[in-house]
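The other protein chains are all here in position, but one chain of the complex has been omitted.
Chains: A and B, in written order; residue numbering restarts at 1 for each.
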Amino acid sequence: MSRVSRTVYTVIGLAVVVIWLFPVYWMVNTAFKPGGDMLTVTPQFFPRHPTLANFRTVVDDPVFWTALRNSALVAGATVVIAMVIAFLAALAIARFRFLGRRVFLFAVMAVQMVPLVAIVIPLFLTLSTLQLADTLPGLIVAYLVFSLPFAVWTLRGFISNVPPELEEAAMVDGCSRLGAIRRVVLPLVLPGLISTSIFTMILAWNEYLLTYFIISANKNYTLPLWLTHFTLSEGVQYGPLMAGSTLIAVPVIIFFMIIQKRIASGLTAGAVKG
Amino acid sequence: MKRTARNTLIAVAATALLASAACSSSGGVEANSTATADPNATGKLVVWLQIDAQTLWPNAVTAATDKFHQAFPKVAVDVQYQAWTDHLTKFDATAQSHTEPDVIEFGNSETAQYITAGALQDLSGVKTTFDNSDEWLDGLTQSCAMDGKLYCVPYYGGDRAVTYRKDIFAEAGITAPPASWDELLADVQKIADKHQGDKNFSAFYMPGSYPYGGLPFVYDTGASIATSSGGKWTAHLSSPQAQAGLANWKKLIDAGYRGDRTITNLNSYTQLVNGTSAMFYDSSGQMAAVFGEKGKSELKDKIGTFPMPSPTNATGFLPPFMGGSDLAVPHSAKHANWSQAWIRAFTSSDVEKQFVNGGYLANAKSVVSDDPLRAAFSKELANTWFVPLAPNWAQVEKDKIINQMLVDIATGKPIPEATKAADDAINKDLNAES
Partner (left out) sequence: MTRSELQAPRGYGDLAVPAQRDSAPSPKRRRRRRFDATPYWLILPASVLLIGLMGYPLVRLVVQSFQHWGLRQIHGGYPPDWVGFDNYRQIFTDPMFWTAVERSVLLTVVMVGGSMLIGLGIALLMQRVPAWVRWLITLSLVVAWSVPSVVSTEMFAWMTDYNYGVVNWLLGMPRHNWYINNVEGFGVASAVVVWGAVPLIAISTYAALSQVPSELVEAARVDGATSGQILRRITLPLIRPIIRLLTVLSIIWDLQVFAQIWVLRQSSPTQDYFTLGIYAYTKAYYSHSYGYASAVAIVIVLLLAMVVGVYMRSLSKLGGID
């Protein structure tokens, strides 16, 4: 690649960074401003009187820590379980031809097509009957349902890309079917697993509507629910809202940092050798 | 194999039938339901309050629960805070899973549809047991009363007055707030002249899409939005008085407002914080925000308030809209006396004082704040109004009919035309089959 085009691409890349980070930067910027400086005629690109007061309000709130813990638990469990279930289902669809295959695939997609607002109450009633209302496992189950479509379909695509000959070769070499899958398919599907796990994590981390109906007790609060407590009838408490949102975004970023190394290794494993 | 499977099926079905029969027979009120105190009663009371309570007066909640425990020491109280969006739908959801709360807070414009649907218990018989029930705020009581019966208890209220910046007034040579409509217009003119060059400055911040800013002018002339007779609603915004009132509102905008007239009154407090306006007409919460956490604390001494003068009554004030919340007992609550006791505790005089300290109005006219800044808001309690108690009023609000009418008038549409269009739309909505 020529030097010129590389530079051009770099410039465009940095423009992308700016565009996608700007609203987030504005949120963080606002979190450090005192109330009076938030909505000013000339915008302050950097807090003129930086303060930690908003963060202190958030950190001093015991419900915040409960919500953080709950969100982490629920998101973590949802990601792990969703990956397993989706991978198994995707394996079935990609590697086997069986009666009902298309129906199953369509049914999985159909979940996404039902408007959430209409399905929330019946969903809540179902969870209630199953004794899962106002419980964290109930949340996990609900989130699983909504993360499956993307996960199953994406993983199906990635698994289909792996030639079955590779598995067969591994089995000829002495691996069991399971071992062949673990050693051959899994590493090659890794980039798909990673993008799906990010998607599921963010879904579980930020889901609000369903959560509001399912959860009632303070001890079961998740972070999105906790955020709504800053919108009073009088107006929004912007300071703690921005500070809270900043803190909420942090774990997701950490999660990404941990697995982004795996994206890189997924890359080199991506090329199929012969 | 088949026989035992069939038997199991029958057993399961029978159990299910029995269970559902048992379920459906619950919901009645128990024997000792009128006792106002019972040291032996055990159970749980679930209370739904909006999040404002958690942020503005958490001590009031604990005080109320303590008082409640003097009457029912063994009943556990679980207060769950709800967000404003979707809380009614959540209430509907719990009704279908039979897990409704025992006490629930409604915004006072939300009660009509639930009263009509038979969702709330009739509290007329115990009205006198609540503190200050003889001098409850009109706007709140109206939202609880239907067909002569009382279906909820006023909780707290909120009205609007004018907040102004004394320093901007002083710069224009004005030393005292206006006491009449003519004085107000004169002051607005003086300030506008002083700031002629600044096209971002509005002497009086009154945006167009602001129902609770424009409608008081209608009620000021004695007209109202709509009335019902024989079950049919008729809107009156195109009546001559209402139109005259709206013309007064337009006069104020023309005199003092610069900029886009189609916007709402969102964040009006920022106008005074940034010095881009001299006065605005809004709630005590917005007034407090000017020097509160969201604003600049040094402005506290520079802020004043006065009741909005009435264009029709030289010594009176513009009647403000009464907002606020009520507390109700869902009809499925098993222990009505527990729910009533908690509400009684929460609306007792000393607890109501905490709502006043939190920046709002108590549910009674006599419980007011000593803060001179709040005097204007309390003064106006003598005459407040409320929206028509129609089950479909929420639809009118959702369709933004009033907003549309006011924006049309503010941007120059002839008043007769705009009000006629609004009346037609309101009539359609209010009389629609729900």
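The definition used in the following text is that a contact is a pair of C-beta atoms (placed from the backbone, for glycine too) under 8 Å apart; a residue touches a chain by one contact, two chains touch by 3 or more.
Bear in mind the structure is a predicted one, so any value in this text is a computation, not a measurement.
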| item | value |
| --- | --- |
| Residue among A:Val58, A:Val108 or A:Leu232 that touches the chain left out of view | A:Val108 |
| Missing-chain contacts mapped onto subunit B | 85-86, 88-89, 92, 95-96, 113-114, 116-119, 200, 259-260, 262-264, 266-267, 270-271, 276, 330-331, 394-395, 397-400, 403-404, 434 |
| In subunit A, positions touching the absent partner | 1, 5-6, 9-10, 12-14, 16-17, 19-21, 23-24, 26-27, 30, 39-43, 45, 84-86, 88-89, 91-98, 101-102, 104-119, 121-123, 125-127, 129-130, 141-142, 144-145, 148-150, 152-154, 157-158, 160-161, 163-165, 167-168, 188, 191-192, 194-195, 198-199, 202, 205-206, 208, 224, 227, 236, 241, 245, 248-249, 252-253, 256, 260, 263, 266-267, 270-272 |
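Operating definition for what follows: only the chains that are shown with their structure count from here on.
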| item | value |
| --- | --- |
| Whole-Å gap between the CA centroids of subunit A and subunit B | 38 |
| Subunit A-facing residues of subunit B, complex | 50-52, 54-56, 78, 80-81, 83-86, 89-90, 92-93, 96-97, 99, 107, 200, 266-267, 270, 273-274, 276, 283, 285-286, 289, 292-296, 359 |
| List of subunit A residues in touch with subunit B within their complex | 35-36, 38-41, 120-121, 124-125, 128-129, 133, 209, 212-213, 216-218, 225, 228-229, 231-235, 237-239 |
